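Note that this complex is displayed minus one protein chain, with the remaining chains in position.
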Amino acid sequence: MAEVIIDRERCKGCLLCASFCPKQLFTLSDKFNSSGYYPVEIKEMEKCSGCAVCATVCPDVAITAVDR
Amino acid sequence: MAEVIIDRERCKGCLLCASFCPKQLFTLSDKFNSSGYYPVEIKEMEKCSGCAVCATVCPDVAITAVDR
Amino acid sequence: MKDRLIISGFGGQGVMLLGQFLAYAGMLDGRRVSWIPSYGPEMRGGTAYCSVTISDTSIASPVISRPDTLIVMNSPSLDRFLPAVRRYGIVVANSSMIEHIPELDRDIHLVSVPAQSIAEELKAPKASNMVMLGCYLGIRGGLSEKAVEAALQKAFVDAVKRPDLIPINRAAIERGRELALAGN
Amino acid sequence: MKDRLIISGFGGQGVMLLGQFLAYAGMLDGRRVSWIPSYGPEMRGGTAYCSVTISDTSIASPVISRPDTLIVMNSPSLDRFLPAVRRYGIVVANSSMIEHIPELDRDIHLVSVPAQSIAEELKAPKASNMVMLGCYLGIRGGLSEKAVEAALQKAFVDAVKRPDLIPINRAAIERGRELALAGN
Amino acid sequence: MKKKQVLMKGNEAMAEGAIMAGCRYFFGYPITPQNEVPAHMAVSMPRAGGVFIQAESELAAINMVYGAAGAGARVMTSSSSPGISLKQEGISYLVGAELPCVIANIMRGGPGLGGIQPSQSDYYQAVKGGGHGDYRLIVLAPNSVQEMADLTMLAFDLADIYRNPVMILGDGNLGQMMEPVSFCKFRKRKLPPKDWATTGTAGRSRNIVKSLYLIPEQLEAHNRKLYRKFQTMKRCEVRFEEDIPEGCELLLTAFGTTARICRDVVDKLRQRGHKAGLFRPITLFPFPEERIKEVSSWVKAVMTVEMNMGQMVDDVRLAVEGRCPVHFYGRTGGVVPSVEEIVHEAGKILRGIKK
Amino acid sequence: MKKKQVLMKGNEAMAEGAIMAGCRYFFGYPITPQNEVPAHMAVSMPRAGGVFIQAESELAAINMVYGAAGAGARVMTSSSSPGISLKQEGISYLVGAELPCVIANIMRGGPGLGGIQPSQSDYYQAVKGGGHGDYRLIVLAPNSVQEMADLTMLAFDLADIYRNPVMILGDGNLGQMMEPVSFCKFRKRKLPPKDWATTGTAGRSRNIVKSLYLIPEQLEAHNRKLYRKFQTMKRCEVRFEEDIPEGCELLLTAFGTTARICRDVVDKLRQRGHKAGLFRPITLFPFPEERIKEVSSWVKAVMTVEMNMGQMVDDVRLAVEGRCPVHFYGRTGGVVPSVEEIVHEAGKILRGIKK
Amino acid sequence: MRVFERPKMLKDKVFHYCPGCTHGIVHRLVAEIIEEMEIRERTVGVCPVGCAVLAYDYLDIDMQEASHGRAPAVATGIKRVLPDRVVFTYQGDGDLAAIGMTETVHTAARGEPLTVIFINNAIYGMTNGQMAPTTLLGQRTQTTPYGRNAAKEGYPIKVCEMLATLDGPSYIARVSVGSYKSILNARKVLREAFRRQIEENAYALVEVLSTCPTNWSMKPRDAMDWIENEMQETFPVGIFKE
Partner (left out) sequence: MRVFERPKMLKDKVFHYCPGCTHGIVHRLVAEIIEEMEIRERTVGVCPVGCAVLAYDYLDIDMQEASHGRAPAVATGIKRVLPDRVVFTYQGDGDLAAIGMTETVHTAARGEPLTVIFINNAIYGMTNGQMAPTTLLGQRTQTTPYGRNAAKEGYPIKVCEMLATLDGPSYIARVSVGSYKSILNARKVLREAFRRQIEENAYALVEVLSTCPTNWSMKPRDAMDWIENEMQETFPVGIFKE
């Protein structure tokens, strides 16, 4: 099972991950982080394929992809 | 009849004219000019064809070529 | 009248515009004004702020070390500038973005406004700065209706050519003012 | 002993070398010396000169405004520097290149040497500077044979690796010296 | 009737002032905190029928200025500290070739890359000459957005009158600050025609724009000619503002932003019963040395306040020549001193005097 | 036993001195009158196992110096007036990043392209800072070929001790002149290791070489740290030479070439029965202000002689603070003043004193 | 098993870059390559003046901060002193191709053994969006408010094509980080550029087409697409010298 971990404090809500994720799993959180950004979240983690596209395109290196 | 006029004061004795003249007419004068250079001279002017090669290559524009 | 304000918040919260709005309105009311932004890369992501002076007499130093009024849109701003506020000064704080507003041990008039929530209620999430403005106007008074109206014109018509945004921003100012007058 | 010289001529006449030669020989003789060239584009075609000081005591100013000795290889140099020569000074002039040597109304010892002609006689047309040098040495004295010999070595072996040029240059110096001693 | 006021940034006011003064050529390179100048020029120059070029560097910019000035135009460039350092060779050439132009330095903290917050640490560079050779710029130090416009307009006339570059020495604070400005119509003085400009030889003998004098006596003569101009500037162009009470105990001297701050300081000190005064040089070169000399013979002490480690204070000392103590208070690196801290420092000096 | 003497140009002596002091990196760009420096380096550096690069410009050269200094090397560059102006940004960066290096300015006449004959008209630039920001260079002023070598060697140690650029301020005359030089073996002092250099992180945490401090308080702290170094220099590195007789009537002050000339002037004046003295600053920064202050309280008058329109004289005046009159005599543009003319000027001053 | 992890060489600090700015992607690629090649302890980087001015805050290696445009000269100084270290510069288009053009060309002509990473975002990011030498024709910026006009502001400079005419460089390439695939390719090419320096003691330059959503006034994803669709027309991706 694959999982991606998003570092809320690092994420700036740019939505690049969201737009590139082949499964369209990302949504914006409605709570801002300490820098005032609304980070992304994944609700249906089970749908994730572990392809790491999101992590590859994330400019803030906020995503860690784990394949278990 | 062709003639070339050499401006003694302008000539620096570089001998470019001499080396390019198809008729090999130039020689160095043995009197220096006021800048301390030995200018060129032509002894046998009548051999000159008026081709103006000498004037074209003279870097000091010291030669006037006349064709009469 | 002389008011020296520091207005501070995150980069995208419109604090610069809010300050310019005030300065412009003050000028139209015949007052001396000055506006100084913070500038540079610190703005990106970090906190942005500006200093505004509105005064009936000529302004010597436009640089404000001890503000009469502080308008803060986020926590870091409050932490940074609160200690500098003068005795009997006013602090308007955006409680939507500031979770813990500290106890004050000095004579400062603190007003907290859930500006972000109000703006969202009004379906104008970007207008939280105008809610704050309204609140400030409500407390401090001193700027004419006419000047505020002209500043709205300037900000949304002349600058960004979006006259359609005027009503909603006017409404945001109104809500802010109401809150202030209601004593928060 | 203290002699301040200006040595001047056309770019190609070897005046710089002549000056360095003197300075070097002076140094070997245990004296204080300095050599200052004129430099820059004025050298091209125009006149080049150098200032040499040889002294038994330390040299304060190496810059020479009023030379004790003037060695001139061409007319423009004579015109330029003659007025500056001190009373009782020496002028060595290359008469091969200076047609009119003016009448002197001051107490200056003038020696004219047909240095170019002599050099050509010696089949060493480039050694006219050495003829001048010899003449100067003849008049002024004060530099040892040994130092002059070492300077020859330095100039033609160490610098340009042409030991074959030493005899002819030595001869040029000798001819110059003879002329000087012959009282011109 | 009150003139129409516009709320503007200092940088914009300077740019607008330049255009009003007939400047039609601007060559610049981006650098914070003066980016509003090229930005404004990019929009407004074409509208005014002028030319704006974003040059490939500050070096290119200052040398475009040289070419345009030599061709007879009113021309300007603007930058901030590191960029101004790069222009030093060009500035020295402009003075050497006697070309009129206006150069703005909206100072930030240094040395090196430093920071981008306001500072006054390029005073020496502007006033003593950061480039090589004996030369002077007229250096004007505005202290408000209005003056950013007004002194810029003045600068173009002075440049033309003296055939010398004029520098506007502002800082990040003055450049970024907004205040109301009103523009009065600029009246260009009657100036001699630029018959020395290289515009093509039609109808006259040729003109050469240069600073090369290979013969030392000629270069010296050229230097003396320039020097005479600088002396004339000292005689005719000194500008300052002062508020010195009778019996003044402490005279504050400051320029630009710090002069604004010191205005409040003086008020505070007076409220507390001290006889404080303020002296603000508007021209940093020519420096108002005569006036300072005069007052230094009767004020009790002088305190110079700058946003640097002490630069203008040297010129103050040169003028005071030991007639009274000269103190210095400075903040640097982008820190703007507060009224309170200066008052505090002044208090210490005043207590010293009382004793 | 007398040490072995070599007849050398000042420029060559400087280059040789640098190599003897362990300099193994030289980056330069040709310019008269210092071309013998790169020429000598081009021949000798490879022999010494070092690197010589003719950079594409002075800007490239000074920034190669920055890189090499940051990597921990002893490094040097050299130029003349216009080229030094181009280096101002780089110099400000070097000070900001606290990088040790040696920079030679073999001055020529300015402003602009000027001429190529000797001058001292970059004094301000060297001493007050031609670049932006508050900074100082240690400035050494040799007055002989021997000192061109000796002070250059010293310069490398001072640069390393203070982590600050050191400037050798010579002129075309000193660079082109030949005099006998003897080189004593250079003994490098024990200096702390350059553990701040960027050499790769092996075995330690990383090093950063920079001058950027975006937060004003940090930049100010950095400036104060630099300032403390400058104060230490003032305390520890002042060097001068003096010959001041008791009851001195006229004290000549001069540096470099003009100091040599003034030596003769003083002798002449003494021959005529005047009590003349000579004061020669060897360090122009730190300037020997304390000593001048002292003597200015009892000498009758000071006369500063320079090859410019009056620059060091300001520092002299700042030290004298009105205690005695300070006169100035200067020639510029490549004209070297003669002993006779200075004696003449001095005579005028002396007559004024007698009256 | 972790399939994608933050390189250890990246310090903990949050990038100061704007949301969606691809400077961050290139930083990560550089960090990954240095880690992978195990050269961290012998690498020295040179920061530009531009948005990447604080790169030293993120990469855990020795770094020097150069003045605007002079990174190649600074890197030359370092490399000559430390010829066995790996030295790279990271420069923007204003830094490398405007003010620093002389140093860029000459360092390349010298074939100085360096790796130059050239971020072409067609704009001056740091100073709020002025024209760069690589700004496209018609592109609006703060200093080309009416769109870049060839007649007044000239044509975009194609750095790779230009430098490829020199004999000094060993490797000149242009890549993009405008899409997932492009990023994977960029990584390969950047790695090769480091390899050239390390194994062949040679000069290599990689131009990276990068976004500036803030000053392009685009959403981050639109900015990426703009690289792929618009920028690449003027700046084709490829290897220009090898």
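Order of writing sets the labels: A, B, C, D, E, F and G. Residues in every chain begin at 1.
Following the convention adopted for this analysis, contacts are C-beta pairs under 8 Å (C-beta built on N, C-alpha and C of every residue); 3 or more make two chains touch, one makes a residue touch a chain.
Since the model is a prediction, treat every value here as computed from it, not as a measurement.
**Student:** Check the options E:Gly200, E:Gly322 or E:Gly352 and report the residue that touches the missing chain.
**Tutor:** E:Gly200
**Student:** Out of F:Asn35, F:Ser211 or F:Thr283, which touches the unshown chain?
**Tutor:** F:Asn35
**Student:** Quickly run down the residues of chain E that touch the omitted chain.
**Tutor:** Touching the missing chain: residues 25, 27, 51, 53, 55-57, 59-61, 63-73, 75, 89-90, 93, 97, 198-203, 206-212.
**Student:** For chain B, which residues touch the unseen chain?
**Tutor:** Residues touching the hidden chain, for chain B, are 2, 9-10, 12-16, 19-20, 35, 37, 50, 52-53, 55-61, 63-68.
**Student:** Can you name the residues of chain F that touch the chain not displayed here?
**Tutor:** Touching the missing chain: residues 29-32, 35, 38-39, 42-43, 46, 52-54, 56-58, 82, 112-113.
Here, only the chains that are shown with their structure count from here on.
**Student:** Comparing A-C against E-G, which pair counts more contacting C-beta pairs?
**Tutor:** Looking at E-G and A-C side by side, E-G shows more C-beta contacts.
**Student:** Counting in whole Å, what is the centre-to-centre distance of chain F and chain G, each centre being its mean C-alpha position?
**Tutor:** 40
**Student:** Just how far, in Å, is the C-alpha centre of chain F from the one of chain C?
**Tutor:** It comes to 55 Å between the two C-alpha centres.
**Student:** Touching two or more other chains, which residues of chain C qualify?
**Tutor:** 40-41, 45-46
**Student:** Counting only residues that touch at least 2 other chains, which ones in chain A make the list?
**Tutor:** If we look for residues of chain A contacting two or more partner chains, we find 12, 35, 37.
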